[in-house]
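One protein chain omitted, others in place.
Chain IDs A and B follow the sequence of writing; residue 1 opens each chain.
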Amino acid sequence: MLRVTDLSCERGGLPVLTGIGFEVAAGQALILRGPNGIGKTTLLRTLAGLQPAVAGTVTFPEDEGAYASHADGIKTALSVTENLRFWADVYGAALPGDILETFDLADLADRLGGTLSAGQKRRLGLARLGVIGRKVLFLDEPTVSLDGFSVKLFAKWLQETHLAGGGVAVIATHIDLGLKAPELDLTPFKADVDAGGGMDEAFL
Amino acid sequence: MIALLLRDLRLAVRAGGGFGLGLAFFLIVVVLVPFGVGPDTAVLSRIAPGILWVASLLAALLSLDRIFALDYEDGSLALLATSPLPLEGAAMMKALAHWVTTGLPLTLAAPALGFLLSLAPEAYAYLFLSLLIGTPALSMIGTFGAALTVGLRRGGLLLSLLVLPLYVPTLLFGAEAVRRGADGLDPSGALMLMGGITAGCFALLPFATAAVLRINLR
Partner (left out) sequence: MSMWEYANPKRFMGWTRPVLPWTFGLAGLCVVVGLIWGFFFTPDDFRQGSTVKIIYLHVPAALMAINAWIMMLVASLIWVVRRHHVSALAARAAAPVGVVFTLIALFTGGIWGQPMWGTYWAWDPRLTSFLILFLFYLGYIALWEAIEDPDTAADLTSVLCMVGSVFAILSRYAVLFWNQGLHQGASLSLDKEENVADVFWFPLLVCIAGFVLLFIALVLMRTRTEIRARRIRALEARARRA
């Protein structure tokens, strides 16, 4: 469902990762591993199409990708339900009836985004993924500031709703989500300092 | 796309300051002018069209940097860019939301402020009409400027420097239409040219705005 071939990506004009290739079949997840600064965020942004790849290709069904980062895009002046309904409208999807329960937000439904705690905000941000109904998810540290209970909640949704429904997820994370998913260590793909590509190359 | 427009309007209403601040600024500028140039009604009535136009232009400028800055900081802009909503459409909706929260209230308030400057009675209709036609262009041009500077921490001042020269044609035609109205001449030429600018801005600038946003989101 998601195929990546010989992908190179850059950050700040320098290539950080080169020669990445993998394939994720429907219903499977892939966990990205690697030390801080190796380029997990850069890779996810490139996969999601937010920044152009230096080389290589990323293919997945059109209009099926979705990206989620540390920033949840929550509007502080909108309530939890309004936040979710906005994204449902943008994606032309209906708000699933059980979405608030799934992410343990039912008690917070009418609270304003600005009054939520960091973990609650995060749950709201993740609930967006359940609303928009996209099959290919690129998740950058989805569990930051979540407590153990919420992590299990999220992992459960990912496994039983998203992946079971034929979805795909590429996840950069440091903690164990308890998913049965292959891991990809990015360390071997670290770009050489002298590697080609990158915008400044023409000046050397 | 309508969802984005409604969300922005709802945010403007809830966050406060969206409608009120621009209007209050407009009022203050117009009130300050007679303090600066003296209370002679003949002088005030002569410069009223220009003052009202320049003041509404500055009031529109005031809230430009908020068009994208908040969405950029909280990550919604990146999420919007990866959503099925075309970024060009999002840019246009952002401009419309800005117009509804600043341009439209200014248009409605300007005739009232015209009294303060003893605007010629014949000119009120044209003041209203020219602002109604012209302020959407101000919002669209401003949205483009806001997109250019969205990635900069202190983009506010730069934004004014970039946007104000782009406002020149709209201002010229707008104030000219009101002035001709006040002098009993036919202002339809100026109004039509300004309508052309507004239409052109909404036809072309969303593309430039979206291109610039994509660059800034890289």
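Quick notes on this structure:
In this section, a contact is a pair of C-beta atoms (placed from the backbone, for glycine too) under 8 Å apart; a residue touches a chain by one contact, two chains touch by 3 or more.
Just so it is clear, the model here is predicted, and its values are computed rather than measured.
The omitted chain makes contact with just one of the residues B:Leu116, B:Leu132 or B:Ala208: B:Ala208.
Looking at B:Leu70, B:Leu116, B:Leu162 or B:Leu185, the residue that reaches the missing chain in the full complex is B:Leu162. Contacts to the hidden chain, counted on chain A, fall at residues 12-14, 193-194, 199-204. Within the entire complex, the positions of chain B that touch the omitted partner chain are 144, 148-149, 151-152, 155, 158, 161-162, 164-166, 168-169, 172-173, 176, 189-190, 193, 197, 204-205, 208, 211-212, 215-216, 218.
By definition in this document, only the chains that are shown with their structure count from here on.
Residues of chain B that touch chain A in their complex: 2-4, 7, 10-11, 14-15, 71, 73-85, 217-218.
Every residue of chain A that touches chain B in the complex is listed here, in rising order: 48-52, 63, 65-75, 77-78, 82, 86-87, 89-92, 128, 132.
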